[in-house]
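Only a single protein chain was left out; the remaining protein chains are all shown in position.
Chain IDs A and B follow the sequence of writing; residue 1 opens each chain.
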Amino acid sequence: MKRIISVFTVVFLLLSCLSLAGCGDSDKIVLKVYNWGGDYISTGEGDTLDTIAEFEKAYPHIKVEYTTFASNEEMYAKLQSGSAQYDVIIPSDYMTARMIEEDMVEQLDFSNIPNYADVMEQYKNLPFDPNNIYSVPYIWGTVGIIYDSSVVKEVPTSWDVLWDPQYADQVLMFDNPRDALGIAMKKLGYSQNSTNAYEWQEAAEELKKQKWQAYLMDEILDKMENGEAVMAPYYAGDTLLIQEENPNIAFAMPEEGSNLFVDSMVVQKGSAHKTEAEQFINFMCETRIAKANVEMISYSTPLQSVYDELEPEWKNSKILYPDREVLDRCESFVHLPADINALIQSLWLEIKAG
Amino acid sequence: MRKRMAAPYLVWMLLFTLVPLGMVVYYAFTAKEGGFTLQNLTNIPKYAPVFARSIWLALVATALCLVLAFPVAYRIARSTGNRQRTLLLLVMLPMWMNFLLCTRAWMTLLEDTGLINRFLGLIGLGPVHMINTQGAVILGMVYNYLPFMILPLYSVMVKIDRSVIEAARDLGADGIRVIGRIIIPLSMPGIISGITMVFVPSVSTFIISRWLGGSSNLLIGDLIEQQFIGSAYDPYAGSALALVLMVLMLIIMAIMNLFDSEEIEGAMI
Partner (left out) sequence: MKKLLSRFYMGLIFLFLYTPIAVLIFFSFNQSKSRSVFTGFTLNWYREMLRDDMLMTSLKNTLIVAVLSSVIATILGTLAAIGISRMKKRVRTAVMNVTYIPVINPDIVIGVSMMLLFVLGTRLLGLELGFWSILIAHITFSLPYVILNILPKLRQMDHNLYEAALDLGCRRHQALLKVVLPEILPGVVSGLFMAFTFSLDDFIVTYFTSGSSSFQTLPITIYSMTRKPVSPKINAMFTLLFLVVLLILIFVNLRDSRLEKREQERSL
């Protein structure tokens, strides 16, 4: 006992000195930004541009507090729980629509966002924000199958391959209901935006048929890179990142088509710093800033000037910027009616409880 | 006057323990749209397999911890001076290290292409599939909570008078009898507090199961987490799960407390 005490006293005194030294600046406006996790912005690591630091340099009276979420649903839960108030949030299409419908986001003052003019026409007035008054697109991309070509010899052409029994326990699945069930819907030939309850139930049954190795989000990248899993549905752009570490990884777009997502910047209802939030959104659309971000994330940009300045290898990548006919086969998620959402959620819990 | 010194504490516990638990109960009986409902609770049997899995894995982990920790604690209690100090510190050190990173390190070790399998490959064995199994989850639990079993055991064993053991031996008791009749009964308070300190966190973990258990070992902690800040937001149903978990724990602990409660206090480290 005595020795525990003496250990502790010493440690404690040391740490008290350490921790009480220095507390930060407080008179700045704090802007809370809530974004997808896992390097979804250029962080300044290596010799990249630290875009948040650049923003703080351009607007010295603002301090950005940047935190991240792993899925749209997690972000939504955090907002709904009432435990969180942010300024800028970057949800995906269907969640943007849901937040607009549930009055969770502010209308934007586009006179503060002149860079909006740079957004390509096909990414304006999208179905989730038809008159484009709430959101500014941040990045877009598609979902496909990434696979280890040293194990999976044939190029996958259909979502069916994820269910191939020979890969049981070696395939990963998305850890969120909309993506996971959406893939099963596509496999069955239904729309990912179906409002037919029976189709969703069928999709849930389909999802239970395979023994997935694990349900994951960003960790998919890590598992694939290490060769722990042979296949997973994932965002197209990340293929380029994984290939740097593991050249065996390849990408395939299933013929049934897939999901095209657009993540947009919105301002949460009740933000005390709406103007600053709009300044932030505008800043993120500046060419050099957006270019740094898109190069870090390695997804696809909705901004014309950024696209024009990209290196040819990015610009011409069929993974990042697929042909029109491939995009035509893709569907964007739209917001579903409340009863279908509730059904999806309970199906999802059932699937995961196993 | 001295009695009143507990007043701030009582107010604190009322505000930050009893009121929050009251809110869990309130939410558990409230429908999403407001108003009283039993729906949240009647839905719970659907998750019976998850409850069963959580309790089973935690029980196995606790039993393993007890069996593994007992000789270690005894050995430390019986050593003296520098050796005792060093051994004790070696047990305590891992408690200070971040459990998330240690759990991830186990992931790296256990994976199919992980360090253990690489090593086995070098000496021409394996590969052995270890990750994403119940065994891996149990291993994670045992690893993270073993020190919490060793320390309470040690702190009661160190108080056992050596002469009692010697007397028993002089009277002809063999090793097994000494352990069964003297050491275990005298260590009971430590055993109970160790079991509490291992079982409670094991049954409600969601990190260990998520990282080491794969898709088919979801535990009750995962379910609750998902409904509060995860991918299936529904704090009402989540509260019902939390309520049931809490009641289960109370029942289990009440059974254990049939042994002895006053003395447990002294056995926490």
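Here are some notes:
Operating definition for what follows: a residue touches a chain if its C-beta (ideal position, glycine included) is under 8 Å from a C-beta of that chain, and two chains touch if they have at least 3 such contacts.
No experiment lies behind these values; they were computed from the predicted model shown.
Of the candidate positions B:Arg75, B:His129 or B:Arg169, contact with the unshown chain belongs to B:Arg75. When the full complex is taken into account, the listed residue touching the unshown chain is B:Leu115, out of B:Leu115, B:Val128, B:Ala167 or B:Ile184. Per the touch definition above, the residue from B:Leu120, B:Ile165, B:Ile179 or B:Ile207 contacting the chain not shown is B:Ile207.
For subunit A, the residues in touch with the chain missing from this view are 1-12, 14-16, 18-20, 22, 32, 34, 37-39, 45, 65-68, 70, 78, 81-86, 217-219, 221-222, 225-226, 245.
Interface residues of subunit B with the unshown chain, by the touch rule above, are 1-10, 12-13, 16-21, 23-24, 27, 68, 71-72, 75, 81-82, 85-87, 89-102, 104-109, 111, 113-115, 118, 143, 146-147, 196, 200-201, 203-204, 206-207, 221, 224-225, 228-229, 235, 238-239, 242, 245-246, 249-250, 253, 264-266, 268-269.
In the analysis below, only the chains that are shown with their structure count from here on.
Between subunit A and subunit B the centroid-to-centroid distance comes to 35 Å (mean Cα coordinates, whole Å). Taken in their complex, subunit B has these residues touching subunit A: 46-47, 49-50, 85, 88-89, 92, 111-113, 131-132, 155, 214-216, 218, 222-223, 226-235, 269.
Listing the residues of subunit A that touch subunit B in their complex gives 1, 3-4, 7, 71, 73-74, 76-78, 80-81, 169, 173, 175-177, 211-215, 226-228, 345, 348-350, 352-354.
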